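Apart from one protein chain that is not included, each protein chain of the complex appears where it belongs.
Then we have subunit A:
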C-alpha cells in the first residue's frame, strides 16, 4: 500500500498594499487598475508632510506615493505599477494585445505626464501673460488627445484601459476650474474629451475611488489662499 503523503498547503491570501494619499491622482491610477481587475488590496494612507518609515524604506529613491507592495516586494512609479498589475493579474487586460497599439498607449501616457500635465499645472498656478502662454500650450497638447479619441468611446476603445487610467486625472479638472474660474476643457473646442470625461467619471469603478469633491475644493482653495498671501506679503 502506497503511503500517501498529504502535504498541508497553507493558503495565504496574496498581500497587496497600496501606499497612497487621500487626494493624489497618481495612486488613484493604481486603485482604479486593481478595482477593475477585482483585486483585493489594503490602502495605507500617507501624510506627505510626515512620511512613514515604511514608505521611505519601500521607495528610497523618490520617497513618493504610490508604492504597491505585493508579497512584500515594493514597486514604485504609477505607470510602471500599472504595467506590473496588468502582467501579474490577467483578467480585464488594461493594455491592448497588439504590439503597435501597446506602443501607442505607452507613447500617449508618457505624453500626458511629460507635456499635458505640466502645462495644465502651470496654467492654474500662473497669472497674466504667463498664464496665457501656459493655456495656449495646454490647449495645443489637449488638441492632440482630442484627435486620438476620434471614433472611440474610451482611449482603450469600448472599454476603459491603460491610457484612460493614465489620463484619468483630467477628469478632475472641473475642481481646479471651479476654484480658479479658469476654463481649460471647454466643450466647443474639445467635444470628444468632454464626452470621454463624463463616460470615464461615471463608470462605477472610477467613481468609487474619487476623493470627495468638497474636500478637494477646500484643499485647493486653502492652497490658493496660502499662495496669494505669500505673494502679497513680499
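Note that in this section a residue touches a chain if its C-beta (ideal position, glycine included) is under 8 Å from a C-beta of that chain, and two chains touch if they have at least 3 such contacts; residues count from 1.
Quick note on the criterion: contacts and distances are computed from a predicted model.
Chemist: Given the options "Peroxisomal acyl-coenzyme A oxidase 1", "dolichyl-diphosphooligosaccharide--protein glycotransferase", "Glutathione S-transferase" or "Complex I assembly factor ACAD9, mitochondrial", say which is the protein name UniProt records for the missing chain.
Modeler: Going by UniProt, the chain not displayed is called "Glutathione S-transferase".
Chemist: Write down which of A:46, A:83 or A:164 is the residue touching the left-out chain.
Modeler: Once the missing chain is taken into account, the touching residue is A:83.
Chemist: Just one of A:17, A:102 or A:125 touches the chain that is missing; which is it?
Modeler: A:102
Chemist: Can you name the residues of subunit A that touch the chain not displayed here?
Modeler: Counting over the whole complex, subunit A touches the hidden chain at residues 61, 70, 73, 75-77, 80-81, 83-84, 87-88, 99-100, 102-103, 106-107, 110-111, 144.
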